[in-house]
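Take this structure first; my questions come after.
Only one protein chain is missing; all other protein chains are in place.
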Amino acid sequence: MGTLSAYFGRIHESAKTVVVGMGITWRYMVRPKEIVTIEYGSKNRAPKERYIPDRHRGIHFLETEKCIHCHICEKACPVDCIVMDGSREAFEGAWQGDGCHISKFILDLNKCIFCNLCCEPCPKDCIHMGQEFDMAGFTRSNGVKNLLSDGPWSAADRSREAAARELIVTAEAEAKARKAAAKKPA
Amino acid sequence: MSSEATSTAALAPGGADLRTEEMLLNMGPQHPATHGVLRVMVRTDGEMVLDCEPHVGYLHRCFEKHCENVTTLQAVLYTDRLDYLTAMGNNWGFCMAVEKLYGPELVIPERAQYIRVICQELNRIASHLLAIGTYGMDVGAITPFLYCFREREKILTIFEHICGQRLNYNYIRPGGVAYDVDDAMLALIGDFCSYFLPKIDEYDDLLSGNDIFVKRTANVGVLSAKLAIDYGCTGPVLRGSGVPRDLRKDKPYGIYERFEFDVPVGSGEHGTVGDCFDRYMVRVREMRESTRIVRQALKSIPGGEIRSAKIKAKIRPPKGEAFTRIENSRGDLGFYVVSDGKEVLYRVKCRAPSFHNISVLPEISRGSMLADLIAIIGSLDIVLGEVDR
Amino acid sequence: MERGAIVAEVRKAFGERITEVDEAALEPFVRCEASTWPDLARFLKERCGLDMLVCLSGIDRGKGVGLEAVYNLERCDASRVGIAVKIRVPYEAAVIPSVETVWRTADWHEREAWDLLGIRFEGHHNLVRILCAEDWEGHPLRKDYKSPDRYHGIKNNVV
Partner (left out) sequence: MNMDSGTLVEWVLGSDAGFWWRLAGVATAWALPITLWVSLVGLISIWLERKISAHIQCRLGPMEVGPHGALQTIADGVKLLAKEDLIPEGADRMLFALAPILAFAGTFVSFAVIPFGPDLIISDLDTGLYFLAAIGSLEAIGVIAAGWASNNKWALFGSVRAATQVVSYEIPLGLAFVTVAAVAGTLSMTEMVEQQSGMFWNWYMFRNPFMPIAFILYYIASLAECKRAPFDLPEAESELVSGFHTEYSGMRFAIFFLAEYAAMYVVSALAVVLFLGGWYTGIAPLDQALSASPLWGNVVGALVIITKSFVLIFVQMWLRWTLPRIRLDQMMHLCLKVMVPIGMFVLVLAALWQALLPYEGAVANHKPLFPAVGSIAGLAIFVLLTVGAWIWVRNTIRATTSFKSANYRI
């Protein structure tokens, strides 16, 4: 009798666990609001700023006006994906940085591992990890970006850059005002 | 499996009247169940595995050589790529070794310690979720895998908020952590904890309690405690064999001595101690314990600095040698670092838990069936990025 | 048994064969000659209970010193007492007796050290490369290693 009850006990146990498992899967199946995936490129998707965190490490953007061409980011890069060139003297076709002239700022995204090590030591805080992450292309040269000519890729980055610029302008104006105020009594 | 193992031995050619032919089966490096690029040479007799031999090295990326060529700070992000499912732990392990070189004067700020613990435990949950999910898939249950990924996704998003990346964090740095965590993020983690605990019950109902699953994993791949220690197995693999060894308890690093948690060990609920089910169950229970730790840490996290001022931007570890280990989600992750006082470390050796855990595979899979071999590989939960480094 | 006791016992049993002991280092260690190592290994495992070989690190100490193998041993109980054993061998005779029969995990670790640093472990049953390809030339973690320009016709882009 013991073996018989064990035999049917086993069947009971198996059937029970199968049914319980089916209960769980049923519960999810009939609840569309549990669905966590979204369609790629869905129009219902919120704008990127909403779901990409602020600290997201996407494709870099550079505030060219601030850059002083100090090569620190180039040195910090563990995979040598940044190549920059420029000089203190003005020359044709160069970008005017903060007293410097940069002629080249190439970022090879094929190599980049998005570690943020280039942004951290920047003395002028001018290179940033942006919000754009879509870098698919048909050729490898597609991944090589010239940060001087290619601006921020996404709207979020553009607005962030604009905000940063505004900050500089206001800071400069404030500094000027302070200087003027300091001069007056003298 | 023991009785079946002996019967297989009798079935082996020469032992039986019926002459059967052995087959040499090459499993991997491209096989859905090898969790990466592991190649296992299997000698089979029908469905029975007579012997198997794992071949590793298909993912060798010269981690140790890299570390001899990049600065200490840059080496941190190479550790991300070891056990890419527990990158926080790798960061921490490496940073701990570097910090040890600085000697006891180096004090890591309290807040950084707490953030480290929270991140590490969340990462442990994420890693175990993947281990459980893929284990379900190895034995044929695909749905739990997706459920686990759903939860893991939330943890990864939390990490994305904290440090900007989902997998290769490069977050824990020598002397502290890279960025501060704001209160909203901490609240988010708290919300996740309360959401997550009931989900573990669900996995228990759906997978761990399922009779087919239990029958597939119980008494399969029994790893005795002695063998596990002999092979240097650590983490859930060792604990599954009933050995309650956990560095967080035995040699508390960081601030682990402040938290209350248990060390789950395999008890042979449905079979022998040290079988696949025990290893699996240890992981499930560890997720609960990790959630406990995270909650305690969230309660008592102080404010303040997140990076020690003693470590400058240019990290030049003092001359010396240090070997430290942390309890990563797959076992004891150790780093042996040798510094000659330069910015670049002289030698970095990584003691990878998966490297030990996979080496025990031939011992525990002899005499099992082919389907069991898959279950055993899954229960060892190896990450080839770490085995091959 | 504390670490000090282990060291004392080892000293008592091996005397002069232990060439150096440093308990004050960040990683306390015992140093011995390669010939002493099998005996010491067995002694440490059987008498001192260090039943787990946590890590075997091969280190190239540079010209004039040679190669070094560091064995981190530990007792797998709550105390987790451990000690490192360091063995130094010259480049020209980089041979250390294998301890794969003492701790079975040494099998793969010794293969790795052979693969990456070229330390030969005598008595190992299958000392072949484990991480690098079987036909790889040289031992990459040696300090004098030069990476080949080509491997099977594939150009090496790393400068």
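Letters A, B and C mark the chains as written, and numbering starts fresh at 1 in each.
Keep this in mind: a residue touches a chain if its C-beta (ideal position, glycine included) is under 8 Å from a C-beta of that chain, and two chains touch if they have at least 3 such contacts.
Bear in mind that the values here come from a model prediction, so they are computed numbers and not experimental data.
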Let's see if you follow the contact definition: name the visible chains touching the chain that is missing. A, B
Contacting the left-out chain: of B:127, B:210 or B:272, that is B:210
Given A:35, A:163 or A:180, the residue that touches the chain left out of view is A:35
Of the residues B:137, B:233 or B:326, which one touches the chain left out of the display? B:137
Missing-chain contacts mapped onto subunit B: 23, 25, 31-33, 47, 136-143, 146-147, 150, 154, 157-158, 161, 184-185, 187-188, 191-192, 194-195, 198-199, 201-202, 205-207, 209-210, 212-213, 215-216, 369-372, 374
On subunit A, where is the contact patch with the chain that was removed from view? 11, 15-16, 18-29, 32-39, 46, 50-51, 53
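By our rule, only the chains that are shown with their structure count from here on.
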Chain contact graph, described as a line, ring, star, complete graph or other shape: line
So what's the Cα centroid distance for subunit A and subunit B, whole Å? 28
What whole-number Å value describes the gap between the mean CA coordinates of subunit B and subunit C? 24
Can you list the subunit B residues touching subunit A in their complex? 70-71, 73-74, 77-78, 143, 150, 153, 157, 160-165, 168, 170, 178-179, 202, 205-206, 209-212, 313
Flag every residue of subunit B that touches subunit C in the complex, lowest number first. 56-57, 60, 62, 64-65, 68, 100-101, 103, 229-232, 238, 243, 245, 247, 250-251, 320-323, 325, 332, 334, 336, 338, 347, 349, 351, 355-356, 359, 388-389
For subunit C, which residues count as touching subunit B in their complex? 25-27, 51-55, 57-60, 70, 72, 76-80, 84, 103-105, 107-108, 116, 129-133, 140-141
